[in-house]
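For this depiction, one protein chain was excluded, whereas all remaining protein chains were kept in their positions.
Right after this comes subunit A.
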Amino acid sequence: MSNPQKKRNFQIEAFKHKVVVDPKYADKTWKILEHAIHEIYNHNSSGLSFEELYRNAYNMVLHKFGEKLYTGLVTTMTAHLKEISKSIEDAQGGLFLEELNRKWNEHNKALQMIRDILMYMDRTFIPSTRKTPVHELGLILWRDNVIYASNIRTRLLDTLLELVHRERTGEVINRGLMRNIIKMLMDLGSSVYQEEFEQQFLEVSAEFYKGESQKFIECCDCGEYLKKAEKRLNEEMERVTHYLDGKSEAKITNVVEKEMIENHMLTLVHMENSGLVKMLLDDRYEDLGRMYTLFRRVSNGLLTIREVMTSHIREIGKQLVTDPEKLKDPVEFVQRLLDEKDKYDSIINLAFSNDKMFQNALNSSFEYFINLNARSPEFISLFVDDKLRKGLKGVTEEDVEVILDKVMMLFRYLQEKDVFEKYYKQHLAKRLLSGKTVSDDAERSLIVKLKTECGYQFTSKLEGMFTDMKTSQDTMQGFYSSHLELGEGPTLTVQVLTTGSWPTQPTVTCNLPAEMSTLCEKFRSYYLGTHTGRRLSWQTNMGTADIKATFGKGQKHELNVSTYQMCVLMLFNNSDRLSYKEIEQATEIPASDLKRCLQSLALVKGKNVLRKEPMSKDIGEEDAFFVNDKFVSKFYKVKIGTVVAQKESEPEKQETRQRVEEDRKPQIEAAIVRIMKSRRVLDHNNIITEVTKQLQSRFLANPTEIKKRIESLIERDFLERDNVDRKLYRYLA
């Protein structure tokens, strides 16, 4: 047996460790351990036996000397830390941090070794007596004796802040050392880090950036300032990743944002000659983008940008749509709107990262100023007309789509969509009848777009116009195949237009030349023969004719003229000189139309197939007209346009307006009936809002108009007023 003295003689203190009987056992053992701790701190651990030290500590705890061991540890370690603290205090200048770091590393290493030696105490004695475990104890003692030492505490803080400041002013500092020291503070507990460093760091930073931002704002323009602010912000974030606690990032960036951006937000935005407006005007995407990313960080930052941008766009837009100079050419006008839209779209796209809020602001601004001008619907329609007449020649399908999409976008901003519809119908009719459409596909594609935007109702008539064109072709084929004898003589092409689909006005039919009127009669009987129950009326104001003319010197030309012009010219087959009165009598063309048509025949240079006496600019009742024998033209075919007012004249405008108002009436009534049918009873205000809501995709209904319609419906017994509450309406049916 290895342990011969251990026999079955049980005595109370029959422990195999006879040490217990030695009253000085505890002191002796502690001396050994204390010595070991000293040696460890003095880097002499290689002479110590781990096993022996552990065994001694174990036995001390086992024999209930744990308390002595623990307090001994605290005293010894405290003494060492006091010494260390002294040596750190003595370190000169820049060596201070290095010394602190070195001592901290040494302490850590020693602490781990001590912890391992005293592991038994750590596992048993400390939990049961609820004391601080050795490792935490070591940290706490370090904190209390070193970090909190009066000569170190403020010096440490000052040194750290000084280093940060020096780095901010461009010096290179020892970041590794900095990181280690900050890490030490964090290891001692997040509260130590916060109290000993972070709080003051943030305060000092706020002070620093307050001064700096003031300096910058005085000497830099907006773009430069933002560049500097961005740089500072990035520097701080980089600083955090290099040597601060990750949790500080939000705090320090907050400080920079507040001092450098939030406090100077308005100054920056409104800075003269370099503020937001200037950037917008100059398309400075980079600066704008920077402003966006920086301002996004602070509350209300984007709101500020948005507000300034909105008011700027509204201002510019207002100028665009109300400047009479710019209203002269509708195509130019719309093009300018489109250009403006493109400009801001690309700003939002490139600089404002397609922010939805900015897009909304842009849209609402456009909506605001486009509707400032009541003629916008007309102009947009004219723009389309222009594009579809000639502008799209030689342009690929994709480009056509792009242009049409842009137009649709402007269309969306319109409040009075029915006005646009009205004009669009007129322009389309003109295009179709005069065969001026460049591309059927483009026309149809636009109609499809309108359809998806406003629904079937909106486009059904437009589609009807296209159908009419198609059926008319078929009808004419049928007509000529059944009247083969008509091969000789003038050719008639009739377009049968469905009433209602087309913007027709009831006009007086003029007297057609004899050749033509017989032909027309034939067609009428053919058509009415194939279709029963229909009525045909001639719209001579909308037709065209190709006539062949031979002039005085034998020069032959084919003249492309309107029906009215054709009637006038045919008169000259029989006479050389005709007075205005004679012409008017013979043709029965309305005076205004006749004047216009004579103007275009006689007064347009290069196309003056007639000659007028006297040679004044205007057509007078007493004027006389001759065939212009001296007419020359380089071309065989000569197109003689009517002098058309591209834009509507004032009375015409009024007329269209009136018609639009007229058209709105049934729509408003229909809406009221629809609403009342489902609600049965509703009060006045609610009807107004509901109607406005239902119709707003088409136009902005006028409340007084709605009220009038309600009155009219009451008169016609669709509705009645409630007997008690006069504001309530009831639906009758």
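As a convention for this text, a contact is a pair of C-beta atoms (placed from the backbone, for glycine too) under 8 Å apart; a residue touches a chain by one contact, two chains touch by 3 or more; residues count from 1.
Rule of thumb we're sticking to: contacts and distances are computed from a predicted model.
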item	value
Absent chain [UniProt protein name; select from "Prefoldin subunit 6", "Wiskott-Aldrich syndrome protein family member", "BTB domain-containing protein" or "Amidase domain-containing protein"]	"BTB domain-containing protein"
Contact residue for the chain not shown (choose from A:I32, A:L62 or A:L433)	A:L62
Selected residue (touches chain absent from view) among A:S128, A:T532, A:N574 or A:T704	A:S128
Interface with the undisplayed chain - residues on subunit A	1-3, 5-6, 8-18, 21, 45-55, 58, 62-63, 113, 116, 119-120, 123-124, 128
